[in-house]
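One protein chain omitted, others in place.
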Amino acid sequence: MIPIEHYVVLSALLFVIGGVGFLVRRNVLVALMSIEVMLNAANLAFVAYNRSHLARGVAHTYEGASHTGQVLAFFIIAAEAAEVAVGLAIVLAMYRLRRTVRSDEADLLRN
Amino acid sequence: MTLGTAYFYLCALLAVGGAVSVVAAKNPIRCAMGLLLLILSVAGLFLALRAQFLAAIQLIVYAGAIVVLFLFVIMLLGPAASTPSDRRGLAARVFGGGLFGLGGLASVTLVAQAARAAHRTIPMPAPDASFGGIEAFGSVLFSDALVPFEVSSGLLMVAVVGAIAVARGRQGSHSLSHGEQEVARAATPHEPLRPLHPGVFSHELPESETTERPA
Partner (left out) sequence: MLQLFPARDYALIAVILGMPLLGAFVNGVWGKRLGDRAVKLMALSAVGISFAASIVAFAALADVVRGEKDAHVKLSWTAWEWMHTTAGRTGTSIPVDVKFSIDQLSGVMMLIVTGVGFLIHLYATSYMEKDKGFARFFAYMNLFIFSMLVLILGDNLPVLFVGWEGVGLCSYLLIGFWFENGANAAAGKKAFIANRVGDFGLLCAMFLLAWYAGALDWNGIANGASSLVVPGDAARIHVWPLGGGQYTGALSFLQPGYFQSHHTPLLQSIMPAAAVTVSPATAVGLALLLGCTGKSAQIPLYVWLPDAMAGPTPVSALIHAATMVTAGVYLICRLSFVFVLSPFVMVTIAVVGVATALLAASIAVVQNDIKKVLAYSTVSQLGFMFLGVGVGAFVAGFFHVFTHAFFKACLFLGAGSVIHAMHARIHDDDAAQDIRNMGGLRRWLPLTHWTFAAATAAIIGLPLTSGFFSKDEILYRAYVDRTVNPLAGSTAVRGHGVYAPPEWIGHALYWAAVAAAAMTAFYMCRLYILTFWGSFRGWTVGRPSLLAREEVAHDGHGSDNLSTPGYPPHESPWQMTVPLIILAAFSVFAGALLNPGFVKVEKPMDHWLDPVFKAATEGAVIVREASEWTVGLGGIGAFLVGTLLAWWVYIEKKGAPAESAKASAPGLYKLVLEKWRVDELYDATIIAGVDSLAETSAAVDRGIVDGILARLTALLVAAAGTVLRAFQNGVVQVYAATMVVGLACLGWFFTVPHAKATVTDAGNDDYLVTAAPGVGYAYRWDADGDGKPDKPDFGTQGALKVHVPPGTTSLVTFEVKNAFGFVKAKKLTVTRPQAPVSSL
């Protein structure tokens, strides 16, 4: 069996890679994709912890094992999708306005 | 080395490779492909963690919708999607990225050390067969997690409307980017400006800049 720590370390590693990518890359699309990477890493951590902690919390209706981590990851994916949609719409609007997708050229509040 | 271990390391390697590709590739298509690889790897890891339903959802929503959306936008932008790299703002970026990276790696190391020093291992329980299945998932979703479920549907509605509103924009208002301004300044009067590649926005360009209609 793979101990849960391995999954958590992997998740941390992916998170760091995604974070560095967001901070360094100036292409907005790549920055958005880096955010995806970070969120995937978070999802991985949630699901890993869920696998190792099956006890339920205080208030519950479902009588089986706790699925909290997986459900949370599910909602993260949903919110993610919404975020990506809006984010890409913003990228398109910025491109239409500035003809660029570089983040350091969108630094003025004017126009 | 059991099969499970090998499977884990394979998925982990592919995931890290995909993430690095997302972060480091110049061509945005390569980035998107890297993202796809990552998502597939993570879906595989979900399977190893007995989250079958989630793995399927990951593949359908992430790989099937989000990455496709990225690809659409990249192709919509055309060559403009890839930006030339230069050294502007290198100090801030390197500082921020470096600090974050070092800090993250340091914290992971510390936590791992602390865990090892605690001399404890977390026992892995054995869940029953229906764990992670669609029935169990659905039961939780519609009982304990009902409120977030409904709220997220509202969220998705808002996102759709917002995306449409933002992406529609105003007709005909645009200004030149910095790079294009430099090009315009460098061009001598009797030399015509190098026209932009029409892309799909050619109907919004001023008439004088249009040189050829798309094929």
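List of remarks:
Labels for the chains are A and B, by order of writing; each one numbers its residues from 1.
We adopt the following convention: contacts are C-beta pairs under 8 Å (C-beta built on N, C-alpha and C of every residue); 3 or more make two chains touch, one makes a residue touch a chain.
Everything numeric in this text was worked out from a predicted model, so none of it was measured.
Within the entire complex, contacts from the absent chain reach the displayed chains A, B.
When the whole complex is considered, the residue among B:3, B:117 or B:147 that touches the unshown chain is B:117. Within chain B, the residues in touch with the undisplayed chain are 89, 92-93, 95-97, 99-100, 103, 107, 110-111, 113-114, 117. The chain not displayed touches chain A at residues 22-24, 26, 31, 103-104, 106-109.
In this text, only the chains that are shown with their structure count from here on.
Rounded to whole angstrom, the centroid-to-centroid distance between chain A and chain B, based on C-alpha atoms, equals 8 Å. Note for the complex: chain B touches chain A at residues 4-5, 8, 12, 15-16, 19-20, 22-25, 28, 31-32, 34-35, 38-39, 42, 45-46, 48-51, 53-54, 57-58, 61-62, 65-66, 69-70, 73-74, 76-77, 80-83, 85, 88-89, 93-94, 96-97, 100-101, 104-105, 107-108, 112, 115, 121-122, 124-125, 127-128, 130-132, 136-137, 139-141, 143-145, 148-149, 152, 155-156, 158-160, 162-167, 169, 173-180, 196, 201, 204. Per the touch definition, chain A reaches chain B in the complex via residues 1-7, 9-10, 12-21, 23-27, 29-30, 32-34, 36-37, 40, 43-44, 47-48, 50-52, 54, 59-62, 64-65, 67-68, 70-71, 73-75, 77-86, 88-93, 95-102, 104-105, 111.
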